[in-house]
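Only one protein chain is missing; all other protein chains are in place.
Moving on to chain A:
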């Protein structure tokens, strides 16, 4: 079967043929990310990067948030994205089956190789925290498909980080974001709309600064990225008891399947109602682990990021009181990543306490009127060097 007969758009067809894929069998064994990369390779050979005047520096020139990578450029400058490649593969495998040709089609096998998973992870953008140092220690930002727990003392900026993430998840794909929506579950009543608006305005301002390169795209983006639209894309739930909280989380999968573009679920804080009236601690542990499983499943099924904000408490260890995140030892197994926010002198720091893929590291950040940003003193240090 020839590519020309596939029900895909003319431009996609053109790209496939130009990259040397003329028959269906020639690419049906490739994974979507391979396909996207192959088309990318073809474009590299005609050297149009240089013609357009792009230099391969360590940062992407369209969005200052993401590290430069081939995949990233691919999303930005080429019209064949990973999604598009996946779409082509889907159509192709469908046609393949209709064609009735011999089996062994790679794409319909259920298993996914670790290699593909690696590619998928690389292709999938992370949610930036708007603080470069924090992004660095997090490996680029908050990862989708994972549960991340963030904890710290009152006033350290947990809620600020939560609001920032709810806004940053909406950065359009053209700017290296996810272009998704956010669910914000507020258990403490600390979410302030005027603060969200302030951070949203600063986020748009930042994007328009780096949007000079793609000026015509920017006009369209600006329409889409009005502060009010940003606030419209945050689904806010206020829960007033732990039963409400559990009920809401149980119903979230239904809500998200109706709103497919939700890419982050933030619970601020997961702790508050669970510290109220539990005489039976075993019951509390059971409820919490049930809730954690549910959230993990959500993260996997809808490939979204789950961010849980936690409080801190003191724990009596070896004759002295030490700070730990609340909810006990068994809860600490429930999250993939754990980030602790703390004061170091007059500076705020974040520390990776637990992560399967990141090394433990700490980084300073600051809370400004624009939201979470690089620490001011750190900027000075870099300038001096």
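Of note:
The rule we apply is simple: a residue touches a chain if its C-beta (ideal position, glycine included) is under 8 Å from a C-beta of that chain, and two chains touch if they have at least 3 such contacts; residues count from 1.
The criterion applied here is as follows: contacts and distances are computed from a predicted model.
Chosen from "RecA family profile 1 domain-containing protein", "Cytoplasmic tRNA 2-thiolation protein 2", "Autophagy-related protein 13 N-terminal domain-containing protein" or "Large ribosomal subunit protein mL44", the protein name that UniProt gives for the omitted chain reads "RecA family profile 1 domain-containing protein".
Considering A:238, A:260 or A:297, the position touching the chain not shown turns out to be A:238 (whole complex). Residues of chain A in touch with the missing chain: 153-155, 159-160, 188-197, 228, 231, 238, 240-241, 271-273, 275-277, 311-314, 321, 323, 343, 346, 369.
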